[in-house]
Structures are given as C-alpha cells and as structure tokens.
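Yeah, one chain of the complex is gone here, protein chain that is, but the others are all in their spots.
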Amino acid sequence: MPPLAPEIELRTSPHFHSNRSVEMIMRNVVYALLPLCAFSVWNFGLSALALILVSVLSCLVTEHLFCWLSRRKSSLGDWSVTITGILLALTLPPGFPLWMVAVGGFVSVGLGKMAFGGLGFNVFNPALVGRAFLQACFPTAITAYSPALAKNRFTEFIPTTFTPPFLQPPPLADWIERVRVDAFSGATPLMQQKFDKVTADWQPLFFGTVSGSAGETPALLILLCGAYLAARNFMDWRIAFSMLASAFVSGAAFHFLNPAVYPHPWFVLLSGGLMLGAVFMATDMVASPVTPTGVWIYGALMGLITVVIRNLGGLPEGVMYAILLGNAVSPLIDNLTQPRVYGVHPRRRTA
Amino acid sequence: MNSQAPSRPPLSTADGIKMVRLLGTVSFVCGLLIVITHRGTLSAIGRNQERLTREAVAELLPGMQRQVVYSVHGGELSKGEGSDRLAGKIYAGYDASGKLLGLVMEASERGYADMIKAMYAYSPSKRCITGFKVLEMKETPGLGDKIATDKNFLENFKQLVYDPDHPIVAVKAGAKKNNWEIDAISGATISSRAVGRMLNRSIREMAPLIERNLRRIEKGE
Amino acid sequence: MTGAHLVQAPSPSENYETFFNGLWKQNPVFVQVLGMCPTLAVTNSVRNALAMGAATLFVLVCSNMLISLVRKRVPKQVRIATYILIIATFVTIVDYLIKALSIAVYKALGPFIALIVVNCMILGRAEAFASRNPPGKAILDGLGMGLGFSFALLCLGAVREVLGAGTFLGVPLFGPRFQPWVLFLLPPGGFLTLALWLLVFRAWQSRKERKQEQWRAAA
Amino acid sequence: MNNQSLGHIFIDALLINNFVLSVFLGICPFIGVSAKLATAWRMGVAVIFVTLVSSLLAYGTNALLVVLNAEYLRIISFIVIIASTVQLVEMFIKKTSPALFRALGIYLPLITTNCAVLGVALFQTSRQYDFAQSVVFAAGASFGFTIALVLMAVIREKLELSDIPDTVRGTALVLLLAGILSLAFMGFSGMGVES
Partner (left out) sequence: MKLFGWFGDKALHRGVHVPECKEQTAHLPIRRMNFPPVVIVPMSQHAGTPAIPIVKEGQEVVRGEPIARPDGFVSVPMHAPVTGKVERIALAPSARGDLSLAIYIRPYPAASQEVLYGEPQNIDQMSPEEIVRAVQETGVVGLGGAAFPTHVKMKLPEGRTVDTVVVNGCECEPYLTTDHRVMVEQPRAVIHGTRIAMKALGAPRAIIGVEDNKPDAIQALRDALAAESAITVEAVPTKYPQGAEKMLIEVLLGREVPSGGLPSEVGVAVFNVATLAQIGDLLPRRQGLIERVITIAGTAVRKPGNYLTVLGTPIRWALEQAGATEQAASVILGGPMMGPTISSLDVPITKGVTGILVMARDSFNSRHTIFPCIRCGACVEVCPLHLNPSRLGMLARKGRYEEMESDFHLMDCFECGCCSYVCPSHIPLVQYFRVAKQMNRERKARHAAASA
C-alpha cells in the first residue's frame, strides 16, 4: 500500500466535528435580526433605515480599525460585530442623531469589545455598553422619541436624524405635531405608564405599532425570531425564558401589591425593550454564564432587576442596566454554579 | 502602609518618656497651628456664610433692605440664629419702609440623583410662593439640572398659590391649568416632581406656624 | 496600595531632579497611580481640579517640611502616628482656609478636602522622602509631587469640563448649540477619562522606549 | 436633622451612590486588591468590620466634639479613631479567631488609608445622620464597597483568561471596567423616588 507517504494527515481525535461554527451561529443571529430591522423601517420610516446602516457601518469600521491597529487579521468575517451594530441601532430612538450613533458604534466596539481582546473576551454586551454610554452622554437626545407610523415617514427623515456633528438635535415637538396620526405626545408607552400611570392596550404593544426604540416594539416578531434561533439551537432559550418569566412574576407581585401604581405583568412583558433584551441581548453567549444552573439564575436575576428599576427606579426602562449588571455578575454566577462533576461527592465548590 | 514594621523592640522607660515628649510637642505645635487658623478664619467664614444666605435671600426678595432670621424649635418661632444649628430657619425680608416683603425658607427633597436643597420665598399676605432657588443638587446635567436654570420652569414660582385644599404638584409640561400646579420640564419629570413635593411638604409644615406668628414677623420681633 | 512605589526614593543628586521627578517621571497619578479618589471625584470641572490640586500641594509642602524638620527626633515606633497627626493638622488648616476664601469651592469639594488625610501620596512622600531628606529638598519634593498631582488633576478636569459641559473654567467654548457629553461629568466619565489618560501616557512611554531601543540598537 | 428613612440610606449607599463606583471612595484598594476573588472577599469583610466599628466611634466622638465646641479637631480625631479601630480590630480578631486573623491580617493595616472608612465618618457627620442612620449608612457603604470589589475581582479573574491587548492591561483596564460598572450602576439612580 504505497500512499500515505508524501502528505500524511496527522490530526488529534476527535476527528469528527459537528458542522456548527461561530461564523454560522453569528450569521444566523443576523438573519434573525433582519425581520426586526425591516419592521423597524416600516414602523419608523427612512430614519430607522439610516440609523441601522450608520450603526452597523460605524461598528464595522471600528472593528476593522482596531484589528489594523493591533496588527491582527480583520475579524469582520465572524459576523459578530454586525450583530453588535444592528442591536445598538435597534435600542436607539429612531430619530437619534446619526453622529451620536456613530459615537455609540465606536464606543460599543472599542470600549465594549476590542479593549478586552475582541470576540469571546468581552465582559459586557458591547451593544449595551455603547447604549449605556450614549444614555449617560446624551440623556436628552436618547429620550426624544418619535411616533410610530408617522405620515410621510417614507419620504422625509425625522429632523433630528441629520443633526450636524457635535451639535444638539433640534426639538421635535413641532414636527411630531405635524406628522402624528394619534395622540402621541413624545412619550413611549413605558414613559406614559411611569409618569402618568396610563397603561397602553396590549394589541399595539404586541404587534409593535407603538413608539419606542427602533427595534424594541414588535413583541410578537421578536418572539418569532427568537423561536427560530432557539429551535436551531443558536440561542440559549433558558436565559430568555427565565428572564421573561422572572420579570412576569416579579411584575405580578408589584402589580398585586399596588395595582394603581404598578402596571399589569402583561404590560411589563410586552412594553419597552424587555423582549428584545431578553431574546437577543441577555443571551449574548460571551457575557453570560456557561453552567446549566447558572443560566437560570442569570436570567431570573436580570428579570428581577428590570422590574425593580422600572417600578422603583428613576428611569422608565431598566432592561439595559439589568443586562449590564447581569453581565457583571455572570462570572460570579459561573464560579458559584460549577457543575457537580460526575462522581464527586459531596458537592464541592470551586472558587 | 506595609512599610510599618510589625515587630517592635521592647521600650525602656527613657524611650517612652522621649516618645511622649515628642508626641506632646508635635501635638502642641499642631494644636497651635489649628487653633490659630481656626481663630484667624472664624470671622471670614462667618461673613462668607452670612453673605451667601443674604445674597440668596435678597435674590428671592428683590428690594429687600433688612433681614431678620427666625429659627424654628418644636413648632415655635424664636428670633435669631439660635444655638441649635440644625433647626429650621425662616428669613424675613423687609423693604426700606420696614414693610414685610416675604419670607424665605429652606427645603430639601430627594431628587433623581441625590438630595435637592433649595430656598423659596413665600408671601404670607398673598399666600403664594414668589420665588425659588436651588442651592445644591446633583441632578443629571443637561436634563434634571434645568430645575435651577430653565426660565420657563422658574416662571412657575413667580406666583404659585398655596391652597390648603390642593397640594402643590408638578404636572406634565404644558399641562398646567391651576395656579397651584407646576409645569414640569419635559424629560426631567422626576426632578420637577421632586421640586413640587419639596415645596408642598415644606409649605404645609410652615404655613400654620407663619399664620400664627404673622403679627410678630411683620413687626420684625 | 502600590507599596513598591512608596519606598522608591528619587535620586538625590540634584534639586532640579528632585523637583521634576514628581512633576513628570514619577507623576503620582499617571505613573504611580496614587491618590485616585480625589483625582476621580473632584475633576468634573477645571476650577475644582485646580482648587483640589492647590489644597493638596499646600498640605504636601507643609507636611513635608514639618516632617523633615522633626525627622531626626521621631522614634521609629511612632513615626506613622506622627506623620498622620501632622498631615491631619495641615488638612484641617486647609479646610478652614478654603472655607474662609470661598464657600462655593468648599461646597464643591465637600468632604474630599478632609479626605486629603488619607491620600496615600502624601503619607508616601512623608515616609519615602521627607523623613530622609533635609527640609529644603523635602519642600522641593513636595512642590514637584504636588504640582505633578495638580497637573494630572488639570488634565482630567480639562477633558471632563470641555467635553462634559463645553466650557473651560466656566467659559463657554463652542457656542450655544454645542451638545455636551454629559457622561464626562458623571462618575463613569471620571473612570473612563482617567483610563484614557493612562492609555495615552502608556502609549507615549512605550513609544519612547521603542525609540530609545532603536537608538541603542543603531549605536 | 436628616429625615431620610433607614431603607433609603442603606440602598443609597449600597447601590445608588455606591461608594466606589459613584462617590469614588476607596479606589486604591479597589484597584489594588481586586486581582483575586479570595483576597478581594477578605478585604471586603475586613472593611465592613472596621467601617461599622469606626462609624460608631466617630458618631460618639462627633457628639462629644459638638458639646465641647471643638469641631476643628474633627479630622484629626476621626483619623485617630480609624487608626486605633484598625489596631483594636486587629487585636480583637487575633485573640478571638486566629484563623480569621490569618486570613485578614495583612489587609487590616491597609484599611487605615482606605478613604471609604474616613469617608463614612465624614459623610455621616456632614449629613447629620442620627445614630441609627449612621449605622445603617456605614453598613450600606461598606457592603457597597465589598460588592464593587468582589464584582471587579471576579471580572478580573475572568479576564485573566482573555487576550487583553498589552496597552490596556493593568490599571487602565481596571478603570475601564470600573467605568462600565459605574455606567451599569447608574440604572439604580432615582431609585425610591416617587415619580
């Protein structure tokens, strides 16, 4: 038998390999996000499109820049930075000034990801680091929401979109007055609930035809996209499920203590960024625990913090902070919930 | 400090006396320095503090010529700063003719970030708040901190009625209908409402006391 | 708590060197990473940063001088206690002085003036330098370190005020429509700005080292 | 007199105005002792211990100083109190629990220059907290310190396994993390304020 000699293949076992890869997982998450982007554009118009494009572009450019600076191969091919870009855009108000979006993209990738060594090493969800930065930096601009299904949304941009760099966005009130189709006053359902105790109907919340951040409104669509990812095992459904369940339960507890002040748990579940956060951001693999018990605790913790911030805190929305805090606690959860190794009695913890 | 040696050699009595003497000397010098500074700066500090409140009061009561301080002790009013520096204070301001212009009081309330401390002017005759000034706060710059600067917001306090039947309250921006309501700053609902609550609580506590002692205050006794 | 730095006595050859050591080469903030708390807490405006820098400078110079004067008489056992006593004295003095000079600055700095007592930089200089050198040099060291500290505070304060409020020493720089980056006035901004400065400093130093190496290699 | 409720004071010191992440107290140990979880945890416990004791003593001392009208001695007496508290706690632990002493021993002297401890004493005085408020405040502040320290330690342990770029390694990385943590803790601001 003469072959084998010239170029023999020496590998280490296992020689078999499942056909899943990082690139494939990330690409599928991008696929799952595309319907949300499409809905966002339909709901908010051209500005949402510009928002998403600029966000993705700035993330891509930043990642490329950092790879170049550290003399590494460009890591754009693994799609993860595209996810960051899309997620960042989906959490911003549709008319958010584009120059601020670009800042957010830069901070997301630069501070949230590349500073820690890139894919796999980020402690926090990069998109949310960027979002939190923007929220703290530009508190006025990030709470300037525009109405859903505005007139002329496919023919004109929201006036704040093209704010010149480093300048404040113009006030939106007059424009809203002109384009709105309902009694929209510049407040999202969450803000109305928080400050005026007006709870929105469930249908618009469920189908997403309300004001809010670009991609957080369509609860149903988010669930469907999440279901696709969960079914193909590209996402840890347990995190999303436990986060939503815990938010529901704690929301219910608050509601039944004081129904006049605290919203119904269904409202908690459907409003704001909870769905988007639970399905697409809390499940960020890199920043969440790996242990089977850990993921349940992690999700439950984030759900609880979300509701506590929403109901007791000063802000109408707490999902972003809840997930960032969850990310911060996740190594601790990981340490405390190391799986009990087969055959090791009694349960021993490793710190 | 890790350079501190943990093990100490046994000390003789002479060493001990030397150490005590040294520490005594150092303490003496230090004490001297502190006392000198304290004495030297005492009057300046007092003047500074007085000027600060005086300026604030004068700003809230335009045209004020004379100021009388009252302190509140257990529901009773007494003239002067009093010894208890924790007691609430009322600054009464008079114009050149000696007529009472109004009263200035301090109030505080938890805001978005930390305590908001403010002063406000109250006119007992008109039964309304006539001025408002934030002294200390840590509200979000550019958002909540507008309670100190926003012209429209401060406009609310030019004539904010104290009505025992209606609490002073901040309502949504542009929704003010009654003169006991405050138009909130849009986007800074929490800070605006904190101001409303602060005024409401303070005025409700103080108004009866002022009513009771109005005569005295008008005369400046 | 970087104890290693505390015992690093500067080379005593020249007064000039003593002075500039603290200002640049051994900058307490950027190089030794000491005195972080005030560095972060009071640098949200240039004015506060300068006031804090001046207060620290004052305490540092005075305590260095006094400690240097008594250095030969202090027994080892009560060394630290004496230093703390002396430092606390000058902190109290500066506390009253600021209160007398400007209530506004006093209110802005708050308890951080009193906290100069536990600024490890001051105790560190007392232990590492003032207790081993004559008063003249100790004062120079205090001046150098204090100015280095103030310089670092100014660096932070400038970035934070210019970006966070669009002003420098309260003077608007960019006109009314400038969008301030509020974050830089808030606590996270303090951390991030300092991190940024450290990165800049690090990058600058490593570039210098690289150049020196190249130079050496060429020679 | 300060009329805040005890719960508010506790939550405020613990989360909303976390001593490390938003008041910037105790940064030195936060940077220096947060490399390993085990040490961070022990440092945290030691700080809780010392803070509670020194807060009580500072409360009493301050009352005495006010009576004597000698408030200009406040800074000096506080720092003396803290230094002696550290000594006392050290001796006490050494006597009662040598095991605990071995674990905490080297951290205790470091606490003397931890500005969080002095900060608690100064804040409780300047905010005019009464006795119960002071205790609760000290507990909240020191727990908050420990939480921040432990979180930072686990994150840093995790990052030890990462490919951190060389430029970022070290103090800059800790500060970046602290910045993001501080951003995350901003979510708690306004907590407990009626809206």
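The first chain written gets the first letter, and so on, giving A, B, C and D; residue counts start at 1 in each chain.
Heads up, the rule we're going with is that a contact is a pair of C-beta atoms (placed from the backbone, for glycine too) under 8 Å apart; a residue touches a chain by one contact, two chains touch by 3 or more.
Given the structure is predicted, the values throughout are model-derived calculations rather than measurements.
Partners of the chain left out, restricted to shown chains and counted across the full complex, are A, D. The hidden chain makes contact, of the residues A:230, A:282 or A:329, with A:230. On the side of chain D, the interface with the absent chain consists of residues 160-161, 163, using the contact rule stated above. Contact residues of chain A toward the unshown chain are 1, 3-4, 7-25, 78, 80, 117-121, 230-231, 233, 236-238, 285-292, 295, 334, 338-345, 350-351.
Here, only the chains that are shown with their structure count from here on.
Between C-D and B-D, more C-beta contact pairs join the chains of C-D. Separating the CA-averaged centres of chain B and chain D is a span of 28 Å.
With each centre defined as the average position of its C-alpha atoms, the distance from chain A to chain C rounds to 41 Å. Multi-chain contact residues of chain B (touching two or more other chains): 1-2, 4, 30, 34, 37-38, 112, 140, 142-143, 189-190. Residues of chain D in contact with at least two other chains: 72-73, 76, 110, 112-113, 168, 173, 176, 180, 183, 186, 189-190, 192-193, 195.
Of all the residues in chain D, the ones that touch chain B in their complex are 1, 4, 8, 17, 72-73, 76, 106, 109-110, 112-113, 128, 189-190, 192-195.
Looking at the complex, you find that chain B touches chain D at residues 1-2, 4, 30, 34-35, 37-38, 86, 110-114, 189-190, 193-194, 197.
Note for the complex: chain C touches chain A at residues 174, 177-179, 181-184, 186, 188-189, 192.
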